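The complex appears here minus one protein chain, its other protein chains still in place.
Read from first to last, the chains carry the letters A, B and C; within each, the first residue is number 1.
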Amino acid sequence: MMNTTSQMMQMHEKDMPMGGMNMSMMQDCIEACSACEQACTMCAATMSGEGMQSCMNMCMNMADMCNTMMRMMMRPAGMQMESMMAALQATMTMCVACADECTKHADMHEDCGICAEVCRQCAMACQKMMDSMSGAMPAS
Amino acid sequence: MMNTTSQMMQMHEKDMPMGGMNMSMMQDCIEACSACEQACTMCAATMSGEGMQSCMNMCMNMADMCNTMMRMMMRPAGMQMESMMAALQATMTMCVACADECTKHADMHEDCGICAEVCRQCAMACQKMMDSMSGAMPAS
Amino acid sequence: MMNTTSQMMQMHEKDMPMGGMNMSMMQDCIEACSACEQACTMCAATMSGEGMQSCMNMCMNMADMCNTMMRMMMRPAGMQMESMMAALQATMTMCVACADECTKHADMHEDCGICAEVCRQCAMACQKMMDSMSGAMPAS
Partner (left out) sequence: MMNTTSQMMQMHEKDMPMGGMNMSMMQDCIEACSACEQACTMCAATMSGEGMQSCMNMCMNMADMCNTMMRMMMRPAGMQMESMMAALQATMTMCVACADECTKHADMHEDCGICAEVCRQCAMACQKMMDSMSGAMPAS
């Protein structure tokens, strides 16, 4: 079964300013960003105790960045090569840093273990997008 | 198969400041808000032409409100009866207005037809949450 | 000196779907929401220690809601009476609850004292908007 987001994305495949763009890869990246925003929002909200402030703040940053990245992929007419690449790079960099930080507390806070895994999956989805976009999108 | 968001929500069922809270209903509402944010983001981004400005702006408002509502349901320790009720009421009211506006253009813009349907589902999910919360949450 | 936001708002005063709308009051409310988003973001990010989780989560909710409310006031063509009223009511309700919670910790966490004051100012700005809108905007 296809969800409404995938259905709407496919309706606008023709509007994408990218010749060889892999739409199913972009849909995977949208879903990875959405899952990462949700996991980081919950992880930040349920942490407590001493020494958790860096992890909480990194998760809050991650949730905001993932939401921004997700929305950017849902606006075909606004896609511009350098901007997309830089935003994907930022999302990926933050995902790796957040996953590393969450991993440190995975034994104390179960959410951190799940969150770290979701962050790593999001980093991979962003990396795949960047790889596929090299050469696929006109340089504006 | 359960997604990571549902898994994390269930881990925190015990932290919810609500006696008779129906967790699966809240998970449905989180998913409805997420779907509505995505549909409205795409709908606003792909509309064009004269006379569409109200619809676009209402969809942009809707996307922001749904994201806020979704995140509020993911922060168990921050749940406060009056705040949750007022935010659900705002989300529901905006969903109905946005669905009505999108319906007007459903024949010109296919996205609007899908978006209207997703908005109506989100309005219903918010209404169910409000109904279930009456009496279930201590008044802060 | 007028900032760019005020300058742009005044350019669109004519587009506002509200006869007797007080534009300077709306600009005050936009600024109050922006200040409240910023104070709550910092307050949530700098809190730590036991027993602060409710306050942190309420501040995170508040930051998201204030951003949504601020953006809604910046989209003239999307203004619809019931939606604006319900969103202002939600913002005001959340501001009062967040101010009350922050006040409890104002002696332990200096940010909470400032944040509580900014929340109360935002609640008042929303109340003024609601009062001025009663009768001013056509019922969609």
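In this section, a residue touches a chain if its C-beta (ideal position, glycine included) is under 8 Å from a C-beta of that chain, and two chains touch if they have at least 3 such contacts.
All of these numbers come straight from a predicted model, not from anything done at the bench.
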| item | value |
| --- | --- |
| Candidates B:9, B:26, B:45 or B:98 - the one touching the absent chain | B:45 |
| Selected from C:26, C:39 or C:102 as touching the chain missing from the view | C:39 |
| Chain C residues that touch the omitted chain in the full complex | 3-5, 7-9, 11-12, 15, 30, 34-35, 38-39, 41-43, 45-46, 63, 67, 70-71, 74-78, 110-111, 114, 117-118 |
| Interface with the unshown chain - residue positions in chain A | 53-54, 56-58, 60-61, 64-65, 67-68, 71-72, 75-80, 82-83, 86-87, 89-90, 93-94, 97, 101, 140 |
| Contact set of chain B toward the excluded chain (per top definition) | 44-46, 48-50, 52-53, 56-57, 60 |
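Please note the rule applied: only the chains that are shown with their structure count from here on.
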| item | value |
| --- | --- |
| Copies chain A and chain B touch via same or different residues, half shared test | same |
| Chain centre separation in whole Å, for chain B relative to chain A (CA means) | 21 |
| Shared interface positions of chain C, touching two or more other chains | 53, 56-57, 60 |
